[in-house]
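The next block holds one structure in the form of structure tokens; read it before the comments.
Here is chain A:
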Amino acid sequence: MSTPASTKHTKLGSEDSIRRGPPVEVVRYGPGKRINHWVTAISLILLLLSGLAMFHPSLFFLTELFGGGQMTRWIHPWIGVVLFISFFILFAQLWKLNIPNRDDVKWASQISDVIGGNEENLPELGKYNAGQKFIFWGMASLIIVLIVTGIMAWEQYFGQLTSIPTQRIALLVHSLAAVAIILIFMLHVYAAIWTRGTIRAMTRGTVTGGWAWRHHRKWLKDMAGRGRIDPTK
Partner candidate 1 sequence: MNMDLSRRSFMKLAGAGVAATSLCAMGFSEAEAAEVAHVRAFKLATTTETRQTCPYCSVACGIIIYSKGDVRKGDHAEVVHIEGDVDHPTNRGTLCPKGAALKDFVKSPTRLLYPMHRKPGADTFERMSWDEALDRIARLMKDDRDANLLLKNEKGLDVNRWTTTGMLAASATSNETAWATFKFAKSIGIVGFDNQARV
Partner candidate 2 sequence: MTNAWTDIKNTDLVVVMGGNAAEAHPCGFKWVTEAKAHRGAKLIVVDPRYTRTASVSDFYAPIRQGSDIAFLNGVMKYCIDNGRVQWEYMKAFTNASYIVKDGFGYKDGLFTGYDEEKRDYDRSTWDYVIGEDGFAVTDPTLEHPRCVWNLLKEHLAPYTPELVEQVCGTPKDKFLKVAEMISECSTPTKTMTSMYALGWTQHSKGSQNIRAMAMLQLILGNIGVRGGGMNALRGHSNIQGLTDLGLMSHLLTGYLTMPSEKDTDFETYMSTRQFKPLRPGQTSYWQNYKKFMVSFQKAMWGDAATVENGWAFNYLPKLDVPAYDVLRMFELMNNGKVNGYLCQGFNPILAFPNRAKITSSLSKLKFMVTMDPLETETSRFWENHGDFNDVDTASIKTEVFQLPTTCFAEEDGSLTNSGRWLQWHWQASSPPGEAKHDSWIIAQIFLRMRELYRKEGGAFPDPILNLSWDYEDENEPTAEELAKEINGRALSDVMDPTDPTKVLVASGKQVVNFSQLKDDGSTMCGCWVYSGCWNEVGNNMGRRDNHDPDDTGAYLGWTFAWPLNRRTLYNRASADINGKAWDPTRKIIEWDGAKWTGYDVPDIAPTAKPQDVGPFIMNQEGVSRLFARGMMRDGPFPAHMEPFESPVENVFNRKMRGNPVARVFASDAAQLGTSAEFPYAATSYRLTEHFHYWTKHNRVNSALQPEFFVEISEELAKEKNIEQGGWVRVWSKRGSVKAKAVVTKRIRPLICDGKPVHIVGIPLHWGFTGSAKKGFGPNSLAAFVGDANIETPESKAFLVNIEPSTAPKDKEVNV
Partner candidate 3 sequence: MANTMDSPRTAVSNPPVQPMETNLTQRDLIRRSATSELPPPERQLTPVAKLIDVSKCIGCKACQSACVEWNDTNPEVGENVGVYTNPHDLTADMFTLMRFSEWINPETDNLEWLIRKDGCMHCADPGCLKACPSPGAIVQYSNGIVDFIHDNCIGCGYCVKGCPFNIPRISKADHRAYKCTLCSDRVAVGQGPACAKACPTQAIVFGTKEDMKKHAEGRIADLKSRGYANAGLYDPPGVGGTHVMYVLHHNDKPHIYADLPDNPAISAVVQTWKGATKYAGLAVMGLAAAGTLLHGLFGRANRVSKHEEEEAKELVDESVEHVEKREEDA
């Protein structure tokens, strides 16, 4: 019975494991990853608040959150640096699990079933679905773009680094990338809320067995198959 599982493996995160329960719980993120995620998340939120303040006059009032325009101008790039570092620690740990595969193509092709929530029609999935992978890679690439263009526009230290025409392009790209990353951010957050039972993965670190069965069955079976079960709990 267990052979099928043992034949076709998906990738597992280091701490991924099942607690027999009852009720069955599945460990999805360890404390390290969770802290890392929230540092990144908070930085991103602060960045988009401070960024938006300097992006559109109607949002300039947001500078008050940071103690005025001068402070906002000063702090925004530094938060950017924090975000960059913290995100890429996360990246180092998760990128393998986010490499796309055949199932993702099928999943994406049936996006209507995804939105409709008819997951019975979808293929069994590993730890991440194509949507999550898209967010992961999207974030990663945009953060690189933002940090690079951000540095070019960082008057205080890098004002002389590049020519003014280059800086103009940098600022344009920076703002476009910012818009894009905000959209992805929304998608990420919304998906987490809409897919009930997801958020606890980043709070408590675990999801219910049912959540894993419904959304990432292959991942669950794989853990079971490889005996990643703690019977005592």
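On the choice of candidates, all candidates are chains of the complex that A comes from, given by their letters.
We take it that a contact is a pair of C-beta atoms (placed from the backbone, for glycine too) under 8 Å apart; a residue touches a chain by one contact, two chains touch by 3 or more; residues count from 1.
What you see is a predicted model, and the numbers here were worked out from it, not measured in a lab.
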item	value
Given options 1, 2 or 3, the chain of this complex that touches chain A	3
Sites on chain A touched by candidate 3 in the complex	1-2, 18, 20-24, 53-58, 60, 63, 68-70, 72-74, 115, 117, 119, 153, 155-156, 159, 164-165, 167-169, 171-172, 175-176, 178-179, 182-183, 186-187, 190, 193-197, 208-214, 220-221, 224-225, 227, 229, 231
